[in-house]
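Quick one: this structure, given as structure tokens, is what I'll be asking you about.
Let's look at chain A:
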Amino acid sequence: MTFFDANLLRSGEYHDWLVQGFILSLQLLGASFVIALPLGVAIALMRTSPSAPLRAVGASLVEGIRNVPLLAHLLFWYFAFPELLPEAVKLALYDSNPEYICATIALSLYAGVHMAEDIRSGIRAVPAAQMEAARSLGLGRIAALRLVLLPQSIRIAVPPLLSQTVNLWKDTSVATVIGAAEMMYQAARVETATFRSVEAFTFATLAYLTVSLAISLAAQLYARRFPVRTV
Partner candidate 1 sequence: MIQLDGVNKWYGQYHALVDVSEHVAKNEVVVVCGPSGSGKSTLIRTLNRLEEIDGGRIAIDGRDIHAPGIDVNALRAGIGFVFQHFNLFPHLSALENCMLAPVNLKRASKVESRAYAMELLDGVGLAHKADAYPHELSGGQQQRVAIARALAMRPPVMLFDEPTSALDPEMVGEVLGVMRRLAGQGMTMVCVTHEMGFARDVADRILFMSEGRILERATPEDFFTHPTHPRAQQFLADRSGR
Partner candidate 2 sequence: MIELIQDYWLYFLVGQYPNGPLGGLTLTILLSAAALVLAMPLGLLLGVARVSPFRAVRWPVAALVQVVRAVPLLLVVFWAYFFLPAVTGVKTGQATTMLMTLVLFDAVYLAEIVKAGIQSLPKGQLEGARSLGLSYGQALRLVILPQALRHVSPSLVSQLVATIKATSLGYIIGLSEVSFIATQVNTLVFTKAVEVYIILAATYFILCFGLSRLAFLLERRLNRRSASAPALASVAKVSL
């Protein structure tokens, strides 16, 4: 029995399992990111709005979601949430892909509030004078936000947002707890089937490392290409 059987990783049934897991992890990342980012912008705008009730709602969402571990969120959305749905919807959910759907909801919310905080920092980093200048030109609040504030905020927020994306990527691993057949699930499955942990976990480690490093590299390139310019 060799210490490291690379063939296990190159072809065969176990290889397929691992690749499928990797693909599902990427799908979870993609779907959650696409929901989390706009959600983050919306919550950040709520928290910086002049309306006190809106600010309170935003703050409650952030604190409520942030202070509960992702695992607990996943358990809630998978075990508790379906019970709240009308019978027909619940059955439709179970018929499709409940693990994937519930994981995506949990991940989107969790990542969304963290991104909201980074975007909020970006908004606060832009001097108030910018909005004043925009409004004094006659731009309405929405237009001023869209044309002057948000573009500057986003540029400042991109590096921390990419860092949150790396966190989201790593967080997809926790979806295994509700049985989503992502990377960790498959790696554990291979380990159970073959009693060989090294190859499976090495595959998983490399998979996570490469995507994390790719995202971090994107962050560095972005910072170099679009440096933050203050007056």
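Selection rule: all candidates are chains of the complex that A comes from, given by their letters.
Just so we're on the same page, a contact is a pair of C-beta atoms (placed from the backbone, for glycine too) under 8 Å apart; a residue touches a chain by one contact, two chains touch by 3 or more; residues count from 1.
Since this is a predicted model, take the numbers as computed values, not measurements.
Touch between chain A and the candidates 1 or 2 in this complex is found for 2 only. Against candidate 2, the residues of chain A that register as touching in their complex are 63-64, 66-73, 75-76, 79-81, 83-84, 166, 170-174, 176-177, 184, 187-188, 191, 197-198, 201, 204-205, 208-209, 212-213, 216.
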